[in-house]
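First, the structure itself, so that you have it in front of you.
Apart from one protein chain that is not included, each protein chain of the complex appears where it belongs.
For reference, chains read A, B and C in written order, and residue numbers begin at 1 within each chain.
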Amino acid sequence: MAVEVSNNHKQQKATERTPRILVFACKWCGLIGADGAGRKREPLPPNFRVIPVECVGSVEPDAVIRAFADGMDGVIVMGCHLGGCRFNDANHAAFKRLELLRALLEGVGIGRDRLLVTFGTAHEGHQFTDVLRNFTNLIAKKESLDTSWTSSRARMI
Amino acid sequence: MKTQQAMIDQAKSLLKKLLEDGEATAVFGLARGMGGVTAPRIFTMPDELDSLVLEPKWPLAKPAMEILRTAPGGYRLAVVCRGCDERALVELIKRNQVDADALVMVGVACSGEQASICLCDRPYPSKLDIGEAAHGVDPFDDPGVKYLLEGDTHTRMGRWERVLKRCVKCYGCRNSCPICVCDPCKLEGEPWVRRGIIPTEILSFHLIRAFHLADTCVACGACQEACPAGIPLVTLQHAMRRALREGFEYEAGLDVNEKTPVLFDFIQAPEKDRPIPDWINTLRD
Amino acid sequence: MTNSITDLAGSKCIFIIGSNAAESHPIIMGEIYKAMDAGGVVIVVDPRRTAVAENAHIHLAIEPGTDIPLLAGMMRHIMDEGLYNAEFIEERVEGFEEFRKFVEGWTVEEASRQCGIEPSMIRRVAEIYAKADESAVVYCMGITQHVCGSDNVIALCDLTMLCGHVGTEHSGLYPLRGQNNVQGACDMGALPNVYPAYQPVADPDIRAKFEEAWGRPLSDKPGLTVVEMVRSAGSKIRGLFIMAENPALSEPDVNHVVESLRKFDFLVVQDIFMSETARFADLVLPGSSFAEKDGTFTNTERRFQLVRKAVDPPGSAKDDFSILCLLGNALGLNFNYESPADVMSEINRLAPPYGGITYDRLERQGLQWPCPNEEHPGTRFLHQGRFTRGKGLFVVPNHVAPKELPDEDYPWYLSTGRMFAHYHTGTLTRRAKQLDREVSRPYGEINSEDAAKLGVGEGGAIRVTSRRGSIVVDAKITDRVRKGSIFIPFHFAEARANILTNPALDPRSKTPEYKVCAVRVEKGES
Partner (left out) sequence: MKNITVFLCTCFDEINRVVDYERLCSHLSDDPRVAAVTVSRGLCVSGGAGEIGASVKSGDGRVLIAACSPLARGDQVMRDLERAGVPAFRRHLVDLREGCAWIHGNNPAAATEKALDLLNMGLTALEYKEPSADVTLKIADEVLVIGAGPAGMAAATALARCGVDVRVLERGAQPGGMLGLVSRSYPDNTDPSEKIAAFRDLAASDPRITFHSKVKIISARGYAGNFTVRFTAEGEELQAHAGAVIIATGGRVFPPKGYYRYGEVREVVSQIELEARFRKGPVKKENAVFIQCVGARCEERPYCSTICCPASIKNAMRIMDENENARVWILHRDIMMPGTTLEAYYKKAMERGVRFIRYAESDPPRILGDEAVETVEVRDDITGDRRTIPADLVVLSTPLIAGTDAEAIGDLFGIQRDSYGFFREIYPLHPVETRIDGVYICGSARWPVSSEQAMVQGEAAAMKAAALVGRQTIRASEFSRVPGAKFGHARVNEDTCSGCGNCAAVCSFDAIRLQRRSGEGEFRMVSRVIKVRCKACGNCLSVCPNGSMQMPEMNTKALYGMVGKAFS
């Protein structure tokens, strides 16, 4: 016997919405980059929110997971160049951790490219806009994370 | 290949000697007891070892840790270890949960059959005392693992969703994990995981749990065995274990003195063949 | 349960009705998942989108209390399409003609109108169930806790017989037992109308057997059910001995129950914790936990399993066996048993289906009854080849709408039930640190649209009022419940959901209608 059935209450794929992007930016480079972009008054897609952190070392992988659970479609972690970290090698530590997290995200099918870990310095601020635009384009090409993956908190309120 | 009985005999004489020589205060292993029920047992007298058995697979690392936690000073526990038990104990030693001096590990080889059930690529301890090492199994050859880990991400996300949604938050995976020791645990509540909902938040519960074991998981499979919903939890770990092996040349539990690359060796040991993205080259071909 | 738990894994279609196995019976759900992974289809019928519905292939969110219309509609379609198992019915069942008339009194459209499911969906589900090689039916309290609970069960039995989905390895009926030994209690005659092994009190031969064995005359009248006992407090019943029950939380219309409990001349409660009920007791006896006693538990698949005492009960607490022996002897009943094994040999003697279940054998493995003699290996599934009564009997179910339906004053449906973190009245789970951390406050699940109308946010207070009382719970906003419905778990002594519930009973089983009553929901004062 063969029965053709599909899961009838599988959530509809979220309709075309602008992707939500969360940026964890370290205060010493990432945030200054954002500031530089702002000073140039270059129009940017408004779909990102920046959370300033003291150092990307303090970006818990769990917080990144939480961000996806709360309905983000992509997360960027922006720190200082390796060797240029105010906190010795905290950025390198963060990189290694998040690299493993990317392997996990790839494993469960979310895809490693939804988490971008990138390093720059304050004077490369003009690159901030590029990073954001490129990442937004990349995420926009993907389907939104299925809503059943994200928490009901994001769905409910 | 030695027969099971020959292995048991060898284990008995070896362990008896440990007890008689005072090398160990007690032996922790499996015993066939009343009514033919097999269960873990602490053997303190050499004669008691007559009831020792080596099958079935029963993860002993965590109970061994609990025993040692409450043991008096000078207590030395000999633990009958399969490969995964040994690796789990090594990880526990690295994380200061077990006093290496209070532990005598007696290594037992798993059968090839067991290895293929566990998808174990290393079905033997590094210090092998009993039995002969069987060939390991590459988990990535398994169709089930391939189904969930290889190919198009979007399809796989659907597959993972289907199995992860079955979670009833019984915490069996965490409680049976030999490496999970925290109290309280992040999975138990806000702000990490929302309480009181079923299915639990798939992402935060399962990914946080999996990630916390990223560089310590020894792939013993205890979590998966404990799961009433049959979620292939070890498969999640395989993804990270592979990344660790390929990117950092590291595998958990092999050597007490080998440090995890996630916590050590910054700058000095840049990742092999792994470009570190910067803003300029990010997302450009 | 006609079959064994592991048999579910081989079913091609599993029809789950009135059960949230994912939260309440996770191990059984594990077998259902195995069936799914092997290509089996899972259909869930439940007014709420429960965790099991979430994981199923098809979910039918019926109107509360309309199980029989749905089943009748399905059976009508099965008849119309000739999907029923004529051979099976011919050979093994009787009463088909009368039953056919009943089914033909229904149409799929009428069923659809009553239960709120599209006719096409009813037809589709009926076809899937009937056509599958082996289909199983899983049900639980969502079926039985209605005024027509027994009829609901009858309708399910009819459905299985109609399609011949009984008496084989992976088919059958799976009523899920909630407690570790509720099957055992029923098996041993802890029901008002039967002796052990469901031997009727009213049967003179049976009675004679027990009179001889116990050396005293026995009554030929069935006794009372729990609800009836409590209702007769102070009049017909003057004293009550409660062993580890908590009616002050679990019975419907608990305000009334509490009044009744006060009316007993002498109330004894035996428990391991000071339960809500124990507070009304004249005497509280300390009982023992699972690890402190010997005996057997019989689980939902009819399997006797040995319980071994690991530690002595603390202080002056005693195990159940000792308490009952002491009580029996004090009543002059000659309870001269040395150990639970002694009791088991009496069971072997007096209850034929358990004749071969001895402690010796149980030491090695659990045994599923019927197991009439020591050579018998136990029975994995019932009704193979023939039914216990010989031929199966089609009984016409009688659909009765819930006693209390929403109206102008009380416009909402209330349904009560369990949630994953807690068990029954929470006497155990509310005391477990981690479980109580998981959910520590009473809540009611309401639909997001209703919440918006009420102006209540997540966690906001809502007052729920029925004709019998009123409680305040936290709002839990979820689209798993339908508009106009509220679901409240009954575990919380802080806001007892059973203050609200309707004490209407199924006339046969005397099971209260926990699943439907009418309430009013307002934004509460926090």
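One rule holds for everything that comes next: a contact is a pair of C-beta atoms (placed from the backbone, for glycine too) under 8 Å apart; a residue touches a chain by one contact, two chains touch by 3 or more.
These numbers were taken from a predicted model, which means no experiment stands behind them.
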Displayed partners of the chain not shown (whole complex): A, B
Sole contact to the chain not displayed, among A:55, A:104 or A:139: A:55
Missing-partner contacts on subunit B, residue numbers: 68-70, 73, 94-99, 102, 181-186, 190-192, 212, 259-260, 262-264, 266-268
Sites on subunit A contacted by the missing partner chain, in the whole complex: 20, 22, 27-28, 31-32, 34-35, 37-39, 41-44, 46-47, 49-55, 57-61, 63, 66-67, 70-72, 83-90, 93-94, 97, 153-154, 157
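We adopt the following convention: only the chains that are shown with their structure count from here on.
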Centre-to-centre distance between subunit C and subunit B (centres being mean Cα positions), rounded to whole Å: 39
Shared-contact residues (touching 2 or more other chains) in subunit C: 54
Where subunit B touches two or more other chains, by residue: 162, 165
Complex contact set, residues of subunit B against subunit C: 34-36, 162, 165-166, 168-171, 188-189, 195-196, 198-199, 228-230
Residue ranges of subunit A touching subunit B (in the complex, touch as defined): 7, 33, 61-62, 65-66, 68-69, 78, 81-83, 88-89, 92-93, 95-97, 99-101, 103-111, 116-120, 124, 127-128, 130-131, 134-135, 138, 143, 145-146, 148-153
Subunit C to subunit B touching residues, read off their complex: 22-23, 26-27, 29-30, 33-34, 37, 51, 54-55, 306, 363-364, 419-421, 434, 437-439, 443, 476
